[in-house]
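To start, I am sharing the structure in question, which I have written as structure tokens.
A single protein chain has been omitted from the complex, and every remaining protein chain is retained in its original position.
Chain lettering (A and B) follows the sequence in which the chains are written, and residue indices restart at 1 in each chain.
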Amino acid sequence: MFRPTRRAALLGSLAMPFVARTALAQAKEPIRLATLTPLTGAGGSYGPAMVKAVRAVVDALNAAGGVAGRPLQLQSEDDETNPDAGVRAARKLIDVDKVSAIMGTWASAVTTAVAPLCWESRTMLFTVSGADSITKLPHNGYIIRTQPNTELQSMRAANHLADAGAKRVFGLSAQTPFAVDSYNRLAAVLKERGTEALGDVVYDASKTSFRSEVDQALRTKPDTLFLNGYAPDVTIILRELYRAGYEGRKFTFGYAANAKMLESLPAEVTEGLVAFSPSPDLDSPAYAAVQQSLGTDSPDTYSCQVHDHISMVALAVAKAGDATGTAIHDAVRKISQGAGLRVTSASDGLRALAAGQEVNYDGASGPCDFRDSGDIENCKFRFEQVRGGKLALLSIS
Amino acid sequence: MENYLLAMAVFAGLYALMALGLNVIWGLAGMVNLGLAGFFAVGAYASALLTVRLHWPIPAGWAAAALAAAAIGVVVALVTARLRGDYLAIVTLGFSEVVRLVASNEIWLTGGTDGISGIPGPGRAALSALDYNLLYAGLVWVAVAAVAAALARLSAAPFGRVLRAIREDEVVAAVAGKRTLVFKVQAFAVGAGVLGLAGGLYAHFNAYVAPDAFQPLVTIYVVLALTAGGTGRMAGAVLGAVLVVALQEGTRFGADVLPGFTPVQLAALRAGAIGVALILVLHIRPNGLLPEQVRHHRRAP
Partner (left out) sequence: MPADALQLLVNGLMAGAVLAVPAIGFTAIYAVLRFPNFAVGGMATVGAYAGWVANTRAGWPAAASLAAAFAAGSAAGLLSDWVALRALRPSRGGTGGALAAAIASVALNIVIENAVRFVWGNDPRGYDLPVYRDWRVWDLRIGPQQLENAAMATAAMAALFVFLGSTRTGRMMRAVADNPALAALKGIDAERVAMLATALGMGLAGFGGMLTGLDTSIDPLTGFRVMLPVFAAAVVGGLGSVPGAVLGALVVGVGEELSLLVLPPSYRTAVGFVAILLVLSFRPRGLLGERAY
């Protein structure tokens, strides 16, 4: 009795998904992206917050309907702070998950190892690594780096120290690709400004005690110490300096003195430490967004940078009308710099692009304007000082 | 997916080569060599430097990698001749760390922690990524097969028997008239040479070497591979290597299935699962999945 109707209904219901699928196929096809950050290994204290910062933006954009109607799909892999593990993870992301962009590689060795895989497969790579050699690789525009290179950082640091009245500066560095270079550049600028650069000591960051290295530094009677390491070793050095009764200036990079690290030390040990990081202007809404998504007044610089990575990816996809790595590669500078409307969030930018306007994204880590080499053109730096165990803003310049 | 699987096949092959090299030194001759990463690094850097700085052809680089590592193997064997067991272990581990530190600090030679990038690969520019991976996977596994076959023959030959005798009781072997030092040095050289070859192959596949890639963790995984696969048998070494790489990569996909955990927790679960799996293998098969088939001469109780 019902057979004809049922058969028709059955046939109809079989056809529907096909029709629906082809019609919605383009719209529903997710935009596949990935984070590749250190979740274990020596850099393990940095990766998780970075993933959180990216996830926050992805969730917000998806809640508002995605990018050009397409949802953002985020895969997060662990590079284990090891170039081989990073390469294996990247291969999986590129060949299996077929992502268009990888964001957040931290260790310079990981970035250098992963980079050829990205440019050969035309996957866009956004990195926070500091080694200068990275942007010198033949990447054809497939690397964007939001971390200032050694030249820019050292110059700004040196000028700040000279302005603050430093006369005798000594450096304590972990063994990194930029350890020697950053001290040498710092010293060169300091000398121009009439400050004495007393020398530096490079230590093995995997040790648990640096008493003798600190002794060596203090023997030169510096009034300022430049701590060029990462949070785990700088934590130990700060304790050691306090024990040794050092009362002079302490200066370090923002990533070595993030909020979590400061919490783990007594206030008197960190008092007066000056930390500097690349920064947007004062009261940047992008920065405020990261403060909120991470739930802290002092988000670390890496989280700010990856927030910008994902925001730029979203805007580039919208601008290009396509989500492949090449599309992002071609469009990224069109939305990150130039004469367009200044926007500080991906959602604002998406709205403007939808309305047919050009945009210029300024992010939580700075203006996000990139040279052809992938390095940032320039940026302001925020100088913060630790007071009572918390970071207080000194200046942005 | 094929690209990824082929690349993982290359890594498994490299691990297999390392496990084979270790098998000669440890499995056959009973010398606890924890300096694997060091010989691997020597081979990798030797090949990288010769091809990048001096523009040697790649196969010459590989040969040099094996020879350089073998030569250093001879030195290490001579220096540690009198040491046994855990004492040998700590010194070889130290050797490995010294290699890593020299690579990190001597920037003029090795580029320091920046590493050496742009290492050429055979036909890399001309081939598509898939074809290149296919070529290289084939290359590595041919090497594995060749080395495994050669070592299996060596193992069955008088040389291998002497090594096993030394492993069981060095004093007896010496009394039996064998110049144990010569055999031990030879075993070390052969094993180190294989490790160096693995390093050379690795450098050209990865196109990049850096000291961070040669941490003790590499040694730990190769030792785990050999133990789980079966010390003493070449097939065991290969099987163990494949198992370790399969665990490392397989757990990655497992993480996708588990909701509700933070990325750090998933990473921890993944790494922990690998440890648990290896402990389980050791419990089920304490002599490895493919234990050595030694003819037991049972002594009367």
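Definition applied: a contact is a pair of C-beta atoms (placed from the backbone, for glycine too) under 8 Å apart; a residue touches a chain by one contact, two chains touch by 3 or more.
Only a predicted model underlies this, so the values are computations on that prediction, with no experimental measurement involved.
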| item | value |
| --- | --- |
| Among B:M1, B:A60 or B:L101, residue touching the chain not depicted | B:L101 |
| Touching the absent chain when the full complex is considered, from A:L265, A:V359 or A:V386 | A:L265 |
| Those residues of chain A which, in the complete complex, touch the missing chain | 39-42, 44-45, 47-48, 175, 201-204, 206-213, 215-216, 219, 231-232, 235-236, 239, 242-245, 260-261, 263-266, 268-269 |
| Absent chain, residues of chain B that touch it | 79-80, 82-84, 86-87, 89-91, 93-95, 97-98, 101-102, 104-105, 216, 220, 223-224, 227, 231, 264-265, 267-269, 271-272, 274-276, 278-279, 282-283, 286-287 |
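Operating definition for what follows: only the chains that are shown with their structure count from here on.
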| item | value |
| --- | --- |
| Between chain B and chain A, distance of the C-alpha-averaged centres to the nearest whole Å | 35 |
| Chain B to chain A touching residues, read off their complex | 1-4, 7-8, 11, 101, 104-105, 107, 112-115, 117-118, 129, 206-208, 210-213, 215, 217-218, 248-249, 252, 262-264, 266-268, 270-271 |
| Complex contacts: residues of chain A adjacent to chain B | 39-40, 44, 47-48, 51, 76-78, 80-84, 87-89, 91-92, 94-96, 107-109, 112-113, 116, 120-121, 131, 133, 137-138, 175-177, 180, 202, 204 |
